[in-house]
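With one protein chain withheld, the remaining protein chains of the complex are depicted in position.
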Amino acid sequence: MNAFGILFRVSIFGESHGPCVGITIDGCPAGLSLTEADLLPDLERRKGGTQKGTTPRQEADYPIFKSGLFNEKTTGFPITILFENNNTRSEDYQKQRSFPRPGHADMTAHQKFGGNEDYRGGGHFSARLTTGLVAAGAIAKKLMPAVSIVATITEIAGEQDLEKGLQKAIDAKDSVGGIVECRVKGLPSGLGEPYFQSVESALAQIIFAVPAVRGIEFGTGFAAARMFGSEHNDAIMDERGTTKTNHAGGVVGGITNGNELVFRLAIKPTSSTPKEQVSLNWDTGKAEAFSIKGRHDLCVALRAPVIIEAVTAIVLADFMLREQKIKRVLD
Amino acid sequence: MNAFGILFRVSIFGESHGPCVGITIDGCPAGLSLTEADLLPDLERRKGGTQKGTTPRQEADYPIFKSGLFNEKTTGFPITILFENNNTRSEDYQKQRSFPRPGHADMTAHQKFGGNEDYRGGGHFSARLTTGLVAAGAIAKKLMPAVSIVATITEIAGEQDLEKGLQKAIDAKDSVGGIVECRVKGLPSGLGEPYFQSVESALAQIIFAVPAVRGIEFGTGFAAARMFGSEHNDAIMDERGTTKTNHAGGVVGGITNGNELVFRLAIKPTSSTPKEQVSLNWDTGKAEAFSIKGRHDLCVALRAPVIIEAVTAIVLADFMLREQKIKRVLD
Amino acid sequence: MNAFGILFRVSIFGESHGPCVGITIDGCPAGLSLTEADLLPDLERRKGGTQKGTTPRQEADYPIFKSGLFNEKTTGFPITILFENNNTRSEDYQKQRSFPRPGHADMTAHQKFGGNEDYRGGGHFSARLTTGLVAAGAIAKKLMPAVSIVATITEIAGEQDLEKGLQKAIDAKDSVGGIVECRVKGLPSGLGEPYFQSVESALAQIIFAVPAVRGIEFGTGFAAARMFGSEHNDAIMDERGTTKTNHAGGVVGGITNGNELVFRLAIKPTSSTPKEQVSLNWDTGKAEAFSIKGRHDLCVALRAPVIIEAVTAIVLADFMLREQKIKRVLD
Partner (left out) sequence: MNAFGILFRVSIFGESHGPCVGITIDGCPAGLSLTEADLLPDLERRKGGTQKGTTPRQEADYPIFKSGLFNEKTTGFPITILFENNNTRSEDYQKQRSFPRPGHADMTAHQKFGGNEDYRGGGHFSARLTTGLVAAGAIAKKLMPAVSIVATITEIAGEQDLEKGLQKAIDAKDSVGGIVECRVKGLPSGLGEPYFQSVESALAQIIFAVPAVRGIEFGTGFAAARMFGSEHNDAIMDERGTTKTNHAGGVVGGITNGNELVFRLAIKPTSSTPKEQVSLNWDTGKAEAFSIKGRHDLCVALRAPVIIEAVTAIVLADFMLREQKIKRVLD
């Protein structure tokens, strides 16, 4: 249940306040040059604490390879990477444990796991689990040097000026959300299938695995529902399948058409708002006002782009392997 | 690649102008009363030709059970259902084969399958393949009598008055899209997992398997990106997890919270618009004007609700089995 | 649960006395020339009624392609093949329904499925389900023209003279078992993985899916347990990995080594012996003597070789695709 992919397969584990979070990547071709240094730039982008509006929790987030590397190359066997948790302040969470935090999984986890869940810092639900995804994404990107995957924030708190959007949160002492757009260039046509393994299906599955995502749209997306067919259809201009417009966002019939792959997603405002809220008090059995403690992002969308790039790369590497566009053993 | 699900698993096959389309359902519990009559109401809803704006192609769409039933009950073994194709007019497609139709998979299929694809009527890409999904959905619904799944069109061509929206298409002699909303009542809390098997992930995967879907959003969806956290968070009011508002759409941390499950999706305008379009002429190697022939829906969104209900039911039955909320052998 | 394979994936369905048995093959590359005629030789080998010791039940076993073919080539989409059941005599089974037949699944099916199982002729448990496997195997063989897969009976009823072994059964008016050996030439080295996807693991999984198989051994097999290491080890003679002996049977560390792949399996005597037996009488609740009715093989091992070849081919085609030794689209 914590695994994704067919030939390039990732599985994640760990808890926010346990010993570590980590990932295993099974099916990475042998012979890829790989060191910790290859992962650091993307891990650095994911890290909180370095920009306004992100959590002051500081983790080294240094990837510790536990398997699958030999002489700084991949062996073709599972690559397990750990990230130690050093900078935890679990007491923050114990203090507020009387209240399941709205927007967080405290209540649903409790109902599902019968009280056995590790609730400290969200436990396994913590966005800290995406650290492993970012590491796997960096490896997937390395497998596809001709492919460029770039995700950017296009909007924060309804503002296209991101600074302004963030200032809204700071001024309101509240959390805010945003919109992220991802564009992929250099993809071959022919990736994906109709139906359950369409490019949209696989991408949507893994993108909704990223905490706080509430919607996804491809190409023109929701706006397509208000267009005429003659406007929305992309005229095919040549044998390679180049289209005049790109309302389809690079996917037709579930299959890449060789044009730019484009999609957007909505990130909800961080659940841990500094504002007072109402929730059930488990001790009294009544709904009461309370405030969240702990260190949190005002806007998780700020940290989303590198995660979105990573999961996109994971999906695409899997599709490229299925279509034999990446070799099983690299030269 | 044409299969979906873990314990309640569907796989589809067939082509629009081949002998049939069909589905196999593996993992349906034994002992469920089932006859063709149980499937007919939803199949009837899916059928074209009975309302303004849908294709005049008329298929009986009568389900032929080939396995898995005995004495009008499920046996616990795979249920294969065929729908014969009787009413095909393949010559329409041969005539226009020089042009890959924009918005359709003609070009991507050709690139991917090297010219071996059955292109008649879209072949395996045809929305006719959803017939099997509707049949499986009707079975999934029967497994969950306490759950109500209702999808409705909330908008056609940007109009909330659906008649008006459709008239826009007829007046413009063009195709149009729409918005579908799905609401599920009676779900237990505790379905789904964080990450790759979140309720959103699994639903999005199968919903993007439905042709013409371009976007999906849960609860408040894209609008959440413009809200403050204190507005968006749903206050938890009691031990059962009832929330005051339902911005989350019934899923928190990937897990159902016992409130109504709500999501919306965007359906693009039918690719087969009656309007003249531009595409590559495979014979001349140049982009030229041409017109689509064949019988088509002006607005495929009209037929979408029952398909959306079906795939939703398929996902939920799978989750209910995983959580042991449906027995392996029914009484 | 009724599916096998990762990239070349088969799923079977049907019942002995229902409308049909069948198979869906998902993941077969596009562009393979294929007609019914390609399947008939192996289907003919599997058929009963043509040799001494096999059931007189005569089925046409003519493959009816329902999807996945176009212009006598595979399209890359699921290939569904049906075999109609025409020659059923269900009344034979109803008469003896009071007794769960020893060696058959009557009792275990009843316990597992709560009485909902189709018991006529063994229902879904019938060896008739292997018809589809033989069809899929013939397709898999066509995908690997350089590979030769030959299974032969090496022993019947303990006799290496097969005629004599069979005569033992006829004389004793009892059923008998046998040993089948399978040899595969022309395989590349490098197929398979250590552990769960070892060549032995995958082969054993699907070979135990064949009814009546009770054991499997690779290379020297059980005899290896009585050898010294220095005897059993196969000296490697050249860069291609040719070994002087082949005690390993062509697989080392779960991976093919380019030598002949060799394994043997034990087939139990047909459960439906003509001899009187003891079983529970469901009507009286007591164990009593009874006799089996219906038409049956005296020695199912006679029909096993082509089935064993088929499932072997299915596994190997899947491994060849994973290793990119078969193209996704054939020329």
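Quick notes on this one:
First chain written, first letter: the chains are A, B and C, and each begins at residue 1.
Going forward, a contact is a pair of C-beta atoms (placed from the backbone, for glycine too) under 8 Å apart; a residue touches a chain by one contact, two chains touch by 3 or more.
Predicted model, so just to flag it, every value in this text is computed and none were measured.
If you put the hidden chain back, the residue from C:L82, C:A109 or C:L330 that touches it is C:A109. The missing chain, though absent from the display, is touched by one residue of A:G14, A:G215, A:G229 or A:G258; that residue is A:G14.
What subunit C contributes to its contact with the hidden chain is residues 1-4, 12, 100, 102-105, 107-109, 111-112, 124-125, 129, 155, 157-158, 169, 172, 174-179, 189-190, 193-198, 200-202, 204-209, 211, 213-239, 241, 243-244, 248-249, 252-258, 266-273, 275, 277-280, 285, 287, 301. By the touch rule set out above, subunit A reaches the unshown chain at residues 1-3, 9, 11-15, 18-22, 24, 26-27, 30-31, 65-71, 73-80, 82, 112-114, 116-118, 123-124, 329.
For subunit B, the residues touching the absent chain in the complete assembly are 6-7, 322-324, 327-328.
Going forward, only the chains that are shown with their structure count from here on.
Of all chains, the one whose mean C-alpha position sits at the greatest distance from that of subunit B is C. Subunit B and subunit C have Cα centroids lying 37 Å from one another. The distance from the centre of subunit A to the centre of subunit B, with each centre set as the mean of the Cα atoms, comes to 26 Å. For the pair subunit A and subunit C, the distance between C-alpha centroids works out to 44 Å.
In subunit C, no residue reaches two or more other chains under the touch definition.
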